[in-house]
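If you scroll down you'll find the structure; I have some questions about it.
Removed from the display is one protein chain of the complex; every other protein chain stays in position.
In order of appearance the chains are A, B and C, and numbering begins at 1 in each one.
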């Protein structure tokens, strides 16, 4: 069931807006974060099993712990006390922070892109105005040539 | 009173600078965050009611808890101990982090936009200089045509 | 001494790189954060004075608390227990998070600006190449006119 859920999450996060790098990266980071939270919770229970003073003794408790760790809230109601438990915690923390950094960066890129679309639109309009002036000038030059030729032909047939 | 306050917050956050996507998104995220903090505090009290060891027993305490959760400070003086309480906590955490990400991204977009305005200004000036050279050249070409025509007319009237 | 330190901090943060909006905003946010941390520590001690269970009883302890609050670390060794103490805490949290958002946004803007400078440099070079082609073409057109005029003059003097 968990793999099915993950597969669907991957689909939703990578499938729809998979065109731009920033949305792909933010989606991939979220998928990796979900994976690390779900798998890390299981690993930390295995690592802490039997350690004196360990509170992370069941998967549901470990899942709650890994969420408050990935979000850097860290109430302190649960925390690992073994070397391996703490190493897994470091991975959960770093992946959590990086995922939020990715999402923030992707949002910024999306906003900046929309903002520039507007600015480039104005730039494009200015460019089109220049091009139109240019075409009018070309037309005028050709008319001057036509007139010169008519004058030359008129001079010869006189 | 709370709906009145929320309505006013919506007005202030969405009304004034409602033009750009990034300010709208940051404003909307802040409104959603305020809503989740205010409503989540009520829900968590209902979820934790009667649970053994529950400390989130009143709305004011829950409001304080939801603020330190949304900001990811998490002192650990209060935390939920029931399944539903923890699910609400996850929503408060995720909405809190996303809202700050939105605000950071909106600030970055605003700064980048102001920075580019300056750069585009220089680009626009360069473009205007090109256009002026272009107009002067067009004028010179027409003068050459005029002179040619006068020469041709002079030749014919000789 | 504290005002002197603040004044110097304001100088350093606003004086040197005071040209761009993003550096000014990040500097101002840092100054406001320093102010809120220094003043909030004093206010929280006053607010918590005499409350049962209060641990924030001296300015040095409150200063340590306000730093771990502004950075959202929140060990839980100190936290306010009164209404006013908690309101001050909310201000410290929100100002802290906003200041870090400002600094992150300013860094992003600085990086993006440097990255675009490089890209605009290439765009500028392309523009200069176009302008040079344009000048060469103008020169060629004038030479054609000169030749035409010489031909016309030659025809007349024959």
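The rule is short, and it goes like this: a contact is a pair of C-beta atoms (placed from the backbone, for glycine too) under 8 Å apart; a residue touches a chain by one contact, two chains touch by 3 or more.
Everything numeric here is computed off the predicted structure, so don't read it as measured data.
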Check the whole complex and report which displayed chains the hidden chain contacts. A, B, C
Residues from chain C at the interface with the omitted partner, ascending: 60, 64, 67-68, 71-77, 100, 103-105, 107-108, 110-112, 114-116, 119, 123, 126, 130, 133-134, 137, 140-141, 144, 147-148, 151-152, 155, 158
Since one chain has been left out of the picture, which residues of chain A touch it in the full complex? 20-22, 25, 69, 72-76, 79, 81, 83, 86, 89-90, 93-94, 97-98, 101-102, 104-106, 108-109, 112-113, 116, 120, 124, 127, 131, 134, 138, 141-142, 145, 148-149, 152-153, 155-156
Interface with the unshown chain - residue positions in chain B: 72, 74-76, 104-105, 108, 112
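Operating definition for what follows: only the chains that are shown with their structure count from here on.
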If I average the C-alpha coordinates per chain and also across every protein chain shown, which chain's average lies closest to the global one? B
Answer with same or different: of all residue numbers used at the interface between chain B and chain C, are over half used by both copies? different
Expressed in whole Å, how far the mean CA point of chain A lies from that of chain C is 22
Roughly how far is chain B from chain C, going centre to centre by Cα mean, in whole Å? 16
Where chain C touches two or more other chains simultaneously, the residues are 72, 74-76, 104-105, 108, 112
